[in-house]
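Of the protein chains in this complex, all but one are displayed in their positions.
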Amino acid sequence: MSKLNSPADLEHLREEILAGRDPDKVCITLCSGTACNATGSGKVAAAIHEEFEKQGLNGSVEFRKTGCHGFCEKGPNMVISPEEISYIQVTPKDVPEIIAKTVKEKKVVERLLYKDPATGEKATHEFEIPFYKHQQRSVLANNVKLDPKNLNDYLAVGGYSAMVKAFDMGPEAVIAEVKKANLRGRGGGGFPAGIKWEAARNALGDRKYVIVNCDEGDPGAYMDRSLMEGNPFGVLEGLIIGAYAIGASEGYIYVRQEYPLAVENVLSAIRLAEERGLLGKNILGSGFDFSIEVHRGAGAFICGEETALLASLEGRAGEPRARPPFPATRGLWGKPTNINNVETWANVPLIVNNGADWFAGMGTKGSKGTKIFSLVGKVNNTGLVEVPMGVTLRDIIYKVGGGIPKNKKFKAVQTGGPAGGCIPEEHLDIQVDFDELTKFGAIMGSGGMIVMDEDTCMVDVARYFLNFLSGESCGKCSPCREGIKQMHRILTDITEGRGKEGDIELLEEICLSTRASLCALGRSAANPVLSTLRYFRHEYEAHIHNKRCPAFVCKKLISYYIDPEQCQACLICFRKCTSGAISGGKDKIHIIDQAVCNRCGTCFEVCPTRFGAAMRLSGDPVPAAIPEEARILIRETKSEKESKAT
Amino acid sequence: MDTTNISAIIDKYNGEASALIQILLDIQNDLHWLPREALELVSERLGVPMSRIQHTATFYKAFSLVPKGRHEINVCVGTACHVRGANRVLEVVQNITGIQPGETDADLKFSLETVNCLGCCALGPVMEIDEQHLGKLAPAMAADLLKGYQ
Partner (left out) sequence: MSEIRLKIDGKEVTVEAGKTILDAARKAGIDIPTVCHHEKLESFGGCRLCTVEAESGGRTNLVAACIYPAANDLVVWTRSPQIDKIRKVLTEQLLAYAPESEVLKAIAEDYHADKDRFPKEPSFCILCGLCVRYCAEVKKKNVVGFLDRGPCREINFIPELAAVECWDCKECFPLCPTSALQAAFVLTEALISLSPSLQKIDTRAKTASA
């Protein structure tokens, strides 16, 4: 592969690639992101290769394995161009038919189309599926268009043109453009990227660094992972532009090792860029030198915090340090350093190419552009969602997400990761915007959005996050280490029936003390408690005063019970019980031994709804078991049943 | 203990102290744990005090100071899986394997860990056994799956 020595060389190569591509050629794109891999996209790919071989299609039909399309709920996802026919939940068995019908005869395989559960309407193209229809994809747009291991794919969609443009503009103009766009950090803090870049540019130092933060430890969020896996080129291009603007000669990509595919794809993208001279010495003859190294994180949420990340990059335990001094003046090895989130970097080439006005044309007054959310939990369409800032939570959950499964009632949406907050039904019409979410006790965070329905216990949610944080606190400073530990202990007590008068007040006192913590992990650790107390105080009170878990989640406060009046001795729960707690027989009414039952809820789930015999109880005592002799079930004969019915 | 592999790993990073975490990750991937001899060798070669190596090796979750079982089970307890009942799955897994997260059983059959989001939230609750993702779990199903491992 020859090195490109000038922007003209790059354009020449781009023309060559485009000339060699026939837009009318059939191309099968298969999502090979982590979620689709888990649902079998690897096997589908193997089936496609096999079928190509059998039918002699190699060469005449293109096949491209791409990053995440976003609609993970219905994976593996497939799109067939040029018609852009979209298939969902494709299995290896479907492949021969897809090739025979769609590829060869241009006919649609109806059963693989998305069917709207509400209207029953089928969608032939991704853009007709409600999940995609209400999104606005700019950062994620290229994920479906390219093979993350193929630089030519990226060049074909205009890759590296923003870098060339930035070299033309000069560093100050690039920073001015990013400032004008008011790009705010996507990693959680929402700090304006342009201002940070300027500080790093103006800081004194012979050597400067830029860093991509892909630690993404937020449980239930995978935006950064999908960008890194699906389009590492875009992140690299943004990083090169930022490095050029700041005057940095070295970059680091900090990516958690739990994301092996992201590590693999970004390493490959770096190698490809180096081979082409898009990274390294004198990039495209501009005189700008820049190199990138990948550093794998070893499993510590706190390493997403920028000063802990720096400690980790230097080979130490990831303990934060006090700021000031900020990394912009004293960062890695004491040198000026600029750290941004993956999605922040990925926005940069778009801003440079389309201009600040284009970017600032989307969103609200204080929050511009789009934001990617990982919409998960109790929602019909789980997946990655990119929407302009300013869209309401309701639209995201109901229009894009398709509402709550199984006709359950919505309870709250949790945004912002472990340090975020829960927003209840009455505030669903607020817009997603950095400042607006904060006002309501949540935060934008990095984009986790977890939908909770009536079966979610909010005290348990708070306990869950505090448990998470207690395992992830670095333990250096005492308000965080001890405060989280105590809050977690009290919440555990409450959820296990040991809650007592004064617990809520003590929690509130500890919440205040955690604000004295060294870093933002500790300082925001009280948020899950404060926001659930703000909107769901009554649930805390039910647990403490009535030993009742209204959502039937807290195991120590619930029991399962089989109503002898309803039990049909069908043996289903008897067989499925995971702890052998159910006694019964073919004609013997089933009884749960409360001492043995582990409260896994399997009986409640499997009991046929027409019987409805397995029940949940909370706050009420379990009725005494019926006497042995009353357990023999006398079944009604068919005629008796009929006579009863009339 | 044969230390040639470990030496090779250290050489790959030119014995640089800043690469400590990368080196430990490579050793962990190679041996599935970090034996004390390995840590001592790393300490000596990188010139990093043993107290710092131990802090690092116990600070990050990816490292294990004991040998792992034949099958590594990771139950996802990310928020999305949690609200979909990951805890109930975890409890069943604990009951069947007889170990708690972070432990390995006496026969070195299973090692159990909880992880914070495998990035397959759409499939929650999810667990991963030997790098294979198993999704849409219910307690009874998890119990059945585990029986298939030797």
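In order of appearance the chains are A and B, and numbering begins at 1 in each one.
Quick note on the criterion: contacts are C-beta pairs under 8 Å (C-beta built on N, C-alpha and C of every residue); 3 or more make two chains touch, one makes a residue touch a chain.
All of these numbers come straight from a predicted model, not from anything done at the bench.
J.: In the complete complex, the chain left out here touches which of the visible ones?
T.: Even though it is not drawn, that chain still touches A, B.
J.: Using the document's definition of touch, tell me which of A:G403, A:G471 or A:P564 contacts the absent chain.
T.: If we include the chain that is not displayed, A:G471 is the one touching it.
J.: Would you indicate which residue among A:T392, A:T438 or A:S513 is in contact with the undisplayed chain?
T.: Missing-chain contact among the listed residues: A:S513.
J.: Identify the residue among A:V61, A:A300 or A:L313 that touches the chain left out of the display.
T.: Considering the complete complex, A:A300 is the one touching the chain left out.
J.: Please pick, from B:A17, B:L41 or B:V66, the residue that touches the omitted chain in the full complex.
T.: B:V66
J.: Spell out, residue by residue, where the missing chain touches subunit B.
T.: 36, 49-52, 54-55, 58-59, 65-66
J.: For subunit A, which residues touch the unseen chain?
T.: 300, 302, 317, 321-322, 324, 470-479, 481-486, 489, 509-510, 512-513, 515-518
The rule we apply is simple: only the chains that are shown with their structure count from here on.
J.: What residues on subunit B touch subunit A, complex-wise?
T.: Residue list for subunit B touching subunit A: 17-22, 24-25, 48, 52, 55-56, 59-63, 77-85, 88, 91-92, 95, 115-124, 126, 133, 135, 138-140, 143.
J.: Which positions of subunit A touch subunit B when the two form their complex?
T.: Contacts found on subunit A: 34-35, 37-39, 72-73, 75, 217-222, 225-226, 257-259, 295-301, 312-318, 374, 376-378, 382-383, 414, 448, 450, 452, 456, 461, 464-465, 468, 474, 576, 578-579, 598, 600-602, 605-606.
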